[in-house]
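Here is the structure we will look at.
Note that one protein chain of the assembly has been removed; the remaining protein chains are unaltered in position.
First chain written, first letter: the chains are A, B and C, and each begins at residue 1.
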Amino acid sequence: MGREKVLLLTGFCPFGPDGENPSWQAVEALDGRALTLSGESYRIRAVEVPVSWKRAFPTVKEALEAFSPHLLLMTGLSAGRTSLNLERVFINVAEGKDNDGEERHGESLVPQGPASYFSRLPLRDLRRRLLQRGIPVDISNSAGTYLCNGLSYQVLHYLEERSLSLPAGFIHVPATPQLVARRQEKALQEGRGLAALPSMSLETIREGLWEILLALSEGVLMRSEERVPQVP
Amino acid sequence: MGREKVLLLTGFCPFGPDGENPSWQAVEALDGRALTLSGESYRIRAVEVPVSWKRAFPTVKEALEAFSPHLLLMTGLSAGRTSLNLERVFINVAEGKDNDGEERHGESLVPQGPASYFSRLPLRDLRRRLLQRGIPVDISNSAGTYLCNGLSYQVLHYLEERSLSLPAGFIHVPATPQLVARRQEKALQEGRGLAALPSMSLETIREGLWEILLALSEGVLMRSEERVPQVP
Amino acid sequence: MGREKVLLLTGFCPFGPDGENPSWQAVEALDGRALTLSGESYRIRAVEVPVSWKRAFPTVKEALEAFSPHLLLMTGLSAGRTSLNLERVFINVAEGKDNDGEERHGESLVPQGPASYFSRLPLRDLRRRLLQRGIPVDISNSAGTYLCNGLSYQVLHYLEERSLSLPAGFIHVPATPQLVARRQEKALQEGRGLAALPSMSLETIREGLWEILLALSEGVLMRSEERVPQVP
Partner (left out) sequence: MGREKVLLLTGFCPFGPDGENPSWQAVEALDGRALTLSGESYRIRAVEVPVSWKRAFPTVKEALEAFSPHLLLMTGLSAGRTSLNLERVFINVAEGKDNDGEERHGESLVPQGPASYFSRLPLRDLRRRLLQRGIPVDISNSAGTYLCNGLSYQVLHYLEERSLSLPAGFIHVPATPQLVARRQEKALQEGRGLAALPSMSLETIREGLWEILLALSEGVLMRSEERVPQVP
């Protein structure tokens, strides 16, 4: 009897003073769901990733080895963005301080690694699909230089080095209304004004990720079964 | 037997090529709901306002006369805003072309009218309340010079002229995800790129308006029954 | 022999940690310049206004009484704006902490004063003129609720109360490149990133103010000599 086919989702744990991270909230809500296509059943597995230069990639690597997923969809929060951002490219640069207090100042993520890796997702197809479903979406040309970019680069480098053709990519999600309101409330209590950042409801984020999974399952996994990757 | 006590809500009809207007969608969803406070029952009545320099104010005036409401909460769409915007002030200026093709170029709304009227809502209290409920909100110092501002100015001028102390104000709402996605899809089909505008789900908008009604009912209507206005 | 005819300009002193205020830098550079039109000679006088709820208006009031100007053009910094902003309206609200540490929380500037006053400048004409001269400009519908708005409201209230028809208005100017760079440098030294705010060179700001003075002198002062106000 065959092993369960897994679609792996990741989200980040809360960052800094925030009590929650919408990227994890959204993927956690999809954890365990089944998705059946052409008679094949896939199970969604969600993994929470620490906001840590040292521990983020090992967490995902471990999950890749444990689940041998047919798809890897990573997500993270980018407060200030207005829509789901399908990230196109991840660069070999690390900047910023993580939850452990560790800071990077522009160093390479992988010394001697290539300048960047592209997302392996069909971004234009996904954009069309999400817009048809009424979900705001943009293709983004920069995932920044913090951990969202860093994790993605390291994962894609790992897959490339091992010649694994696993479809993999990263989606930036906006802040939720709750998170925006909490930051505003805190600022107000401290006597500062704070204009509301753009937000997207957890329902819309989750729905968007679900549509992406459906589209990828139909298009990528089903149409080209021979391309389905197997992480050893 | 006494007459039904009404809380009057208004939203605008769709503007230009848009097939829907979130301000009307949100208030329509609240139409007919009852709200009981301190043994008094209030009924929400929603009225759709045409995007027309000539017909907007008469529509609301007629509703004021028909319902003699205890509260008037007007709403309108401001695509590009990130949160519910509690408008503070409405100025005696008209600019822009309406759905009838009629255009204003900076004329006064009311010749010899005062420069502006303030909202009659307790904006800071409402802001605190909405933030506590997890709903992004800003106090805005400009409702622009188009119909949202124009209608509000005319209504407040009307109330002022008749010495009616009806609590009245205007809330700008963001575009919905569906509206943003539709505009993006259209742009894409026409070969243009279009970055996603910020959005707010209809559920959050409706929930925000409902919280405003609750807060106003408790605070304004209940606490100071003697101040409850009656439009003759 | 007649007294010197004065065009009065004001700018604000530096705010908070900033070592300079472009509004004062720009008007200071015009101080003392002569402007001759139709045989009449005007002298520009510049006055620096303290960032103080208590002292700002008295400073300008004193200058009005000392100079009996034919025009009052007030300016202030609004870091973040992209162009010269011709402010349209000033509202009866005060918010924020000044250089003296005094804070306002939404109180009226003038108890029982009207909700707002309009600028007395021909904003659309000025906009057209500045654009023809290659200077970015916007008509703004909100001068905020801090001292720029406060001073303007108080001055216009003063003029109105005394039935003085002095042409008077307020222009918000962007930050200068130097100011933006200094803020960025400071942030960088403190280990924070800081995206560059928009800026406008002092030369362009000064040139814009000069064009405004020319336009106002030609149009307002010259064309309708009978309307030239005299502060007693």
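Heads up, the rule we're going with is that a contact is a pair of C-beta atoms (placed from the backbone, for glycine too) under 8 Å apart; a residue touches a chain by one contact, two chains touch by 3 or more.
Quantities reported herein were computed from a predicted structural model and do not represent experimental measurements.
Participant: Touching the hidden chain in the complete assembly: which of C:10, C:83, C:149 or C:217 does that?
Facilitator: C:83
Participant: With the full complex in mind, choose from C:7, C:137, C:159 or C:212 the residue touching the hidden chain.
Facilitator: Touching the chain that is not displayed is residue C:137.
Participant: Can you work out which residue in A:42, A:57, A:117 or A:170 touches the chain that's missing from view?
Facilitator: Spelled out, the listed residue whose C-beta touches the missing chain is A:117.
Participant: Can you work out which residue in C:108, C:165 or C:184 touches the chain that's missing from view?
Facilitator: Only one of C:108, C:165 or C:184 touches the chain omitted from view, namely C:184.
Participant: By the contact criterion defined above, which parts of chain A meet the unshown chain? Give residue numbers in ascending order.
Facilitator: 88-89, 91-93, 106, 114-118, 124, 141-142, 144-145
Participant: Of the residues in chain C, which ones touch the absent chain?
Facilitator: 82-83, 127-128, 130-138, 177-178, 180-182, 184-185, 188, 195-201, 203-204
Everything that follows uses one rule, which is that only the chains that are shown with their structure count from here on.
Participant: Please identify which chain has its centre, taken as the mean of its CA atoms, farthest from the centre of chain B.
Facilitator: With centres defined by C-alpha atoms, farthest from chain B sits A.
Participant: Distance-wise, how many Å sit between the C-alpha centres of chain B and chain C, to the nearest whole number?
Facilitator: A distance of 33 Å separates the two centres.
Participant: Approximately how many whole Å separate the CA-defined centres of chain A and chain B?
Facilitator: 38
Participant: Could you grab the centroid distance between chain A and chain C? Build each centroid from C-alpha atoms only and quote it in angstrom.
Facilitator: 48
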